[in-house]
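One structure, as structure tokens, below. Some questions next.
Excluded from the complex is one protein chain; the other protein chains are retained at their positions.
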Amino acid sequence: MASPVLAVRELRKTFTLHTIDGRRVSSLHGVDLDVHAGEHVALAGASGAGKSSLLRCVYRTYLADSGSVRMTTSGEPIELTGLPDRAMARLRGREIGYVSQFLAAPPRTGPLETVAATARRRGLDREQARDAAAAALHRLNVDESLWDVDCGVLSGGERQRVNLAAGTVRPPRLLLLDEPVSALDPENREAALSLVDSLVEQNVAVLAVFHDAEVMRRLATRVVLLADGTVSRDGAPADVLGEAA
Amino acid sequence: MTVTTTDASAIRALLADVDEARGVRQEILDEGAKREVRRAVLSAVCVPGYQVPFGSREMPVARGWGSGGLQVTLGVIGPADTVKVIDQGDDAGVNATNLRRMIGGTTDCAETTDTRDATVIQSRHRIPEEALGERHIMVYQVPVPEPLRGVEKSVVECGRMHAEADYSKMWVSLYEDIVRNGLITASSGYPVEVDGRYVMATSPVPRWDVPRLHQAEHLNLYGAGREKRIYAIPPHTDVHPLTFADVPFEVEYAPDSYCKLCGSDDVFLVEGGPNGGYVCSDTEWCTRVREGDADIVAHRKRAPLGQLPDPRRRLVGTEVEEEVHGTVERTADTPEWALRVSEVGKVHGSGGAAAVPGTGPESGSAVSPSTGAIVAAWDVDFDVAPGEALGLIGESGSGKSTVLSCVVGDVPATSGTVRLGAVDAGRTDVLALPDEQRRKLRIDSMAVVYQDPAAGLNLDITAGGNIAERLTAAGWRGYHRIRRRAAELLDRVEVPLSRMDDPVRTFSGGMRQRVQIAKALATEPAVLLLDEPTTGLDASVAAGVIDLLRGLLAERDIAAVVVSHDFAVIEALTDRTLVMQLGRVVERGLTDQLFHDPHHPYTQRLVAAARR
Amino acid sequence: MSEGMGREQRCALLAEAEPDELIQLADACLGDGARLRVLVSPEVGCITAQVREPVAAERFLLGDVLACRAEVELAEQRGWAVRLGDDRAAVLAAAVLDAEAQAGRDRAADVDDLCRAVAERGHRQAEREWAELAPTIVEFEELT
Partner (left out) sequence: MGYSGARGGLAAILAAEDLVRRKRDHAPAPWASTEQITERFRLAVDRVMGEAGLYHEPTAAAALRQAEGDPLEAAHLVRAQRSTLPRLANSEPVDPDELIVLRRIVPAFREPDGPQLLGRTTDYTGRMLERPDGQPAPPDASPEPEPVERTDEQRQPRRFLDLLRKLDLVVDHRGENGDAEPHDITRVPARPPAARSAVLATMARAETGALVGLWYRSILGPDGDVHEVTLGEVRHGRLPLRIRHPHTGNPVTVGEFRVTEAEAIEDLDGAEEDRTKFDVGYGLCLGHNERKVIAMANLDIANRRFGRQGPLEQLLLLTTDGLDSGGFLEHLKLPHYVTFRSMVERKQAMRAAADAGMGPRVADPAGRDCR
């Protein structure tokens, strides 16, 4: 079997809050996790169990204290925890998509430009990037009349779809999703979910946090249940979620 | 003791003998001074257009009354010479008469008013209409030898500009002149570029005479007594009046004018008195034309009739396409970074590196306990790649702007190295380069946007003129091409083109900052340094500038360093960030990581403050 | 060589002497028909006053002082004189007197006498000057 796109081992993360007398807040206590190409792994667990922290540690928005996060792209696995900042920034641009529940699109730029900018970072030229961005926005039902409107004036749902379009345009090797459809109405939610599903079919490795267990059951290849910052279960959605539900 | 009477004094008799043997002649310039003048003249001939300092002596004529020209004439003249002296073209002018008496009275040379007989012609403000040949030396009396005086008041700075052939301020003044007045209004003493190198003031002669300096047969010597400068245009030297490639140089002309004495219409004419009309300024030529003793046909050929003013040609000049961009060729050994800063430090005050121990975040102070010096920055390391933006954040006084100033060259660094990928493939430490070369880097390799637009712009010139300054420094010489490029840039930074020809002083803060950004980008530098680019602007204006910068950084392959105390600016523009406190880098990382997971107590405080 | 008075001291005193007394004595020296060669014709020129200022001990050129100079040869001895001002006859005479003294000729003692008289006169002048200046000193009461 091919090596996993993402291999997390013994990942630990504690926050030291110097502004509050150096208080330490523990988040991850040694997480082990693999995500293969074409696999959709959903993270489940109670609020505060460490789901978002894990995604952020993988994306390096958080710096892990110890443990290993390896990503395999075209060649040898790359250790993300020790990767120089510039290399990490480039890897993010080319290989990793990250879609949070919050808008990452900069204000005062339109959806098309925002999405195209991501596509260009992933190696497309200006023309190709605009085409790919247009396709992604279409697919997520973002009204064409909004494409060059300042993102700042979009509704929450529209922003989330722009985010998703940016995260998935020119599919990355690894897609990290943190509640990407929380603000969407049912119709657009379906479009978004089917987009995610199609990416998995295109061999993208997806690590996702969904609020909704039903979504996990439908889309996830595997579900990893986190509790107190560690993996308590890892298995088929029905197995893991069945018990949890 | 017996003494002879004073009447029959042996001593006095002896003195009389000595004087008789020596022969006393009234000299106004001793031999040593003449030698010095000749040495300066030789230097001036060797370096055409360069102002050679000389130990100008006080002459019996006032400074400003031809003391420089007089010294040159006395220095070069010999018994075989014949001298002609003119003032405003007139042999009988009071100044000419005065000087002729002095030259004649103290040398053995012959005098003439006929240019054809003269070998040395000392002149105020004119070149004779008669043809000059290799036997002629023109000596000009120069009141103000510095052509840059109008654009730069500091003589130190003028000296630097000449040394570095940095004449962009002159070009901008011409550009502004055309924008404001529709033509170049420089009158007499028109600046010229000599031998492709020095910009020189032409004495002042009228523009009419300027074309006759180009590839002249005769030697031109310029003496400025008060300012103690001698300069020269040797024969067969290229002399070009300063003007844009597509804006023609113009000589003086009045429609249907001619000399009311001799009828000439191809000479330099001056007002002919209260009854109107014109007369020749060159009285010798005028007389000879009337007497039929002038070669009028040959004169007409050398008259600058092809350079009469013509409004139709003025602003539709031919396009030039010789400009080059400051693009960098990347080769195999070019490093991946565009800018690399290593161990840079700056200590204000005494002690240098010895002042460093006991300062920094651990000590809680930037003041050296041993020397009292202020350690503004120490041991700062980073590099930036093309297409990447690096942030430098910290409170005011943390040293971030100091680091930037050291990189730019605004202040000398105490330690460390700075390398540019575009300079010698990154092998050269630019901090070790001479100031001249460092300044050249700022034309097309490294641009700065300052917090205060006044630091990066001349507020008294137009938006277009500010951009023209950078472009002319980079060698652009096409007026229309410069305007088009300036318009493109201003359009890109969303400055209305209707404001292009307004002085920047009339602009709002945000608009000034946009002009500064346009200027910084004019030559497409590989490295862009932004020092608090939005501080001091209203929040909404600042947001607009940030958006503009983000767009520009995204669309260009620029390596950018952004200094700001504001996390929102850093977050919006950069991928990676260094956090500085008391002159040291205390933390570095991906910008979003520093914002979401700061480790250092200082960074956490900054972030907490930013989130309030 | 004359005894008692150094050459530099003599030159300094001859430079202070009155023109007439110099010329008269020099004429007398030449009265024996001795061959005199003028090596440097009496000429008027400048001596540039170079000052070492007291703040940074840096030297600068304050300006010029008008002076004249002559050099002669008498009885195979060179006489040299410089004095302030533009009296060329006086400086020529002083050079002759310097040579006369230097050569130890007949009137060397007269030259010394002249120098001593000049020195004495200078001393008296200084005394007179001080007598005029001293009353302008501001005298403070002793504070007790």
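Think of it as A, B and C in the order they're written, each chain with its own count starting at 1.
Simple rule for what comes next: contacts are C-beta pairs under 8 Å (C-beta built on N, C-alpha and C of every residue); 3 or more make two chains touch, one makes a residue touch a chain.
Being a predicted model, the structure only gives us computed values, none of them experimental.
Enquirer: Which of the displayed chains are touched by the chain that has been omitted?
Expert: B, C
Enquirer: Using the touch definition from the top, which of B:108, B:134, B:293 or B:343 touches the missing chain?
Expert: Considering all chains, including the one not shown, the answer is B:293.
Enquirer: Of B:27, B:343, B:381 or B:555, which one is in contact with the hidden chain?
Expert: B:27
Enquirer: Looking at the full complex, which residue from B:41, B:178 or B:493 touches the chain that isn't shown here?
Expert: B:178
Enquirer: Based on the whole complex, identify which of B:455, B:497 or B:609 touches the chain you can't see.
Expert: Residue touching the absent chain, from the options given: B:497.
Enquirer: Using the touch definition from the top, which of B:12, B:480, B:556 or B:599 touches the missing chain?
Expert: Of the candidates B:12, B:480, B:556 or B:599, B:480 is in touch with the missing chain.
Enquirer: Could I get the residues of chain B that touch the absent chain, sorted low to high?
Expert: So the residues of chain B touching the unseen chain are 27-30, 32-33, 36, 53-60, 62-65, 67, 87-98, 101, 112-114, 116-117, 124-126, 143, 153-156, 159, 178-183, 185-189, 204-208, 226-229, 250, 252-254, 268-271, 281, 283-284, 287-288, 291, 293, 309, 311-312, 314-315, 348-349, 480-481, 483-484, 487-488, 491, 497, 500-501.
Enquirer: List every residue of chain C that touches the chain not included in the displayed model.
Expert: Spelled out for chain C, the touching residues are 7-8, 11-12, 15-16, 43-67, 69, 71, 78, 80, 82-86, 126-138, 140.
Operating definition for what follows: only the chains that are shown with their structure count from here on.
Enquirer: Centroid from C-alpha atoms only, then distance chain A to chain B, rounded to Å. What do you get?
Expert: Comparing mean C-alpha positions, chain B is 57 Å from chain A.
Enquirer: Counting in whole Å, what is the centre-to-centre distance of chain A and chain C, each centre being its mean C-alpha position?
Expert: Going by mean C-alpha positions, chain A sits 103 Å from chain C.
Enquirer: For chain B, jot down the residues that touch at least 2 other chains.
Expert: In chain B, no residue touches at least two other chains, as defined above.
Enquirer: Once bound in the complex, which stretches of chain C touch chain B?
Expert: Residue list for chain C touching chain B: 20, 23-28, 30-31, 36, 38, 41-42, 88-89, 92-93, 96, 107, 110.
Enquirer: Once bound in the complex, which stretches of chain B touch chain C?
Expert: Spelled out, the residues of chain B in touch with chain C are 1-4, 6, 9-12, 14-15, 18, 22.
Enquirer: Where on chain A does chain B make contact in their complex?
Expert: Per the touch definition, chain A meets chain B at residues 15-19, 56, 60-63, 85-86, 88-89, 106-109, 117, 120.
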